[in-house]
Every structure is written in C-alpha cells, then in structure tokens.
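Only a portion of the chains appears, each positioned as in the full assembly.
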Amino acid sequence: MEQSKLVQIVANGKTFNVREGISLPQFLESINLSIKNVVVERNRIALSPMDAKNTLIEDGDSLEIVRIVAGG
Amino acid sequence: MINSLPVEPLIIADRKFNSRLLVGTGKFSSGEIMRDSIEASGASIVTVALKRASLSGEKDPFADILEYLDAKKFLILPNTAGAMNAEEAVRIARLAAAAGLPQWVKLEIHPDPNYLLPDPVETLAAAEILVKEGFVVLPYINADPVIAARLQDIGCATVMPLGSPIGSNRGIESRAQIEIILEQARVPVVIDAGLGAPSHTASAMEMGADAVLVNTAIAIAEDPVSMAKAFALSVQAGRVYYEMGASRVTKMADATSPLTSFLD
C-alpha cells in the first residue's frame, strides 16, 4: 500500500504535518476539535460552516481556529 | 415585569430593541449564572468575544457559550477584543459573521494592556472597512467628540464612549466630553465600560445616553441575577427621568411645606 504524502500547514501559529487531501473537518477532529464549535479562517478568508465543511487542506495553508466565548 | 415602565424603544440601524441595557457575557462564574443574569437583566443585546481555540486538547470552560444564549431572544453582538489593530479587528468581525452571527460588531481595539483604552486611529480604519462590507458597526471609543463625529460620518450605527476604564467600576469620569458627544450625536450613544453601580447607569441615562453596556459589575457580583435586575431598574429609572425632562436644579431651597406664619 502506498503511504500518503504529508503536507505542512500552520494552525493558530503552530506547525502541523497532515496527510495530503485531508478535509478541514478531519483535521479538526484529529486535534480533538469539532467543526460545530469553532470558526475557521483559512489563508485570511473566514469560512462559513458550509464552506468549512467542504474545505480540503492544502500544503502551506494557514489556519486560524477560533471559538465564540464569553466577552464584554 | 421589570420592564413595567413604558419608555421609548432603542433603535439601532433600524432595528428596535426593548431594553436600553446591553449586557456583556464575560467573567461569569458559570454558564447557568450568565444565562439567568441575562434573563434577569431584560437585555436585548448581548456581547460575546472570539478567541483562538486551544489546540492542546483541554476543554475551554465557556467554549459552548452559544448554548446558553437564545439567538431568537437576543441580538448576539460579537466584539473584537484582543485585536491589536484595524486589520485584526476586521478579520475577527468577518470570522464572527462567517460563524453565522449577525453582521453586527462591537468594534474595540485597545492595544494598551493596563487601561484597555481604545485606539481611535485603528478604530476609524477598521470602521471604514467594516461599514463598507455591510456590517453594523458599534465602535468602543474614548469620550472624544471629534472621534465620535468622524465615526458617525463613516456610517457607524452607534458610538460607545467609555465612562471609565473597562472593569474599573469607576463610573462616568469624562462627563463633560460625553455631554458634548450626546449634544452632537446623530446616532444612538451607548455608554460602555466602567459603569459599576446602578447610580452610574441611572446617571448615564439621565444625561441622555441612549443605552448603556454593563458586564463586570453584574458578572462578579455576589448575586449576579439580582445585580442584573438592579441595573435594569436603574436604567429604566434614568430613562424615565430623561424622557420627562430633567428637574430644575436651584441654588436655594424651595419649600415643600407651607412655611408662613404657622403659629403666632
């Protein structure tokens, strides 16, 4: 069986090596986050939940993953 | 029940709100207490913040804040706290909108860590972009009438001058400047930050503020639910007073009882 290639991305300032072709929801799951509880900005573009669901991770992607939290 | 005194509704960007008390969600000790306090406050607008998710696996205590807030009952108003400049603020606002929150934003950019005072230059720059993108922008500002006017020129839906530093509970320290802002305002003025006691919010409303935002004083009270009600009452009281026209202040006394020749 062929080994899948790894691509490098940055999420919230940290570097991650992930399988090529992985989806954003899959990546989030891999780090114990759910697409339902976060909002993601990919390469400076904020993603709607719909867009986020259908996004595939690409090499060099820069992600900001944020939550809605308490604030005044 | 609390909203028993009929006052004019607050209108921001053509949307009507029953309450003139906006409430922040920070600093509550639990989601349940936050929810009950907001309920008790009668607020129509409730602020939230955005924060980088932790990627190290531990659970954020309030990560599920939206479970406690019924988006049908409240306008959930995201703020841009944490933004160090206009660009970051814009990105935060877009993230909030992408998340499905209404395209409204409490724009706050305060790089100084000690006093959290808003940076007017960055705020103006961000407001300009966000208004063009269709956001309803409610900027947090110092009590500077010139900045307030400029933000109104740009198309902001309100201005939110600070009473005193966030969380300081010091009340309205820049009264003279806020009076000028109120006199010149073409949009609702929401006094934000530092309002620490019901007399502060009553006084803000009496001056003619259209609304006030309270967070710390409710959230860290011994009994946040009762404190939320107390602020709600004071806002109504101050608004009634304002709508009726302020009492005439006199130097000398003016007797309430008949005084002349009571007895020989």
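To keep things simple, chains are lettered A and B as they appear, and every chain counts its residues starting from 1.
Assume contacts are C-beta pairs under 8 Å (C-beta built on N, C-alpha and C of every residue); 3 or more make two chains touch, one makes a residue touch a chain.
Remember, it's a predicted structure, so these values are computed and weren't measured experimentally.
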Subunit stoichiometry in the structure file as a whole: A x4, B x4
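One rule holds for everything that comes next: only the chains that are shown with their structure count from here on.
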Separation of mean Cα positions, chain B and chain A [Å, integer]: 34
Residues on chain B engaged by chain A in the complex (per definition of touch): 24-28, 34, 47-53, 55, 57, 60, 62-66, 78-79, 81, 91-92, 94-101, 166-167, 213, 215-216, 219
Residues on chain A engaged by chain B in the complex (per definition of touch): 11-12, 14, 31-33, 37-39, 41, 44, 46-49, 51, 64-72
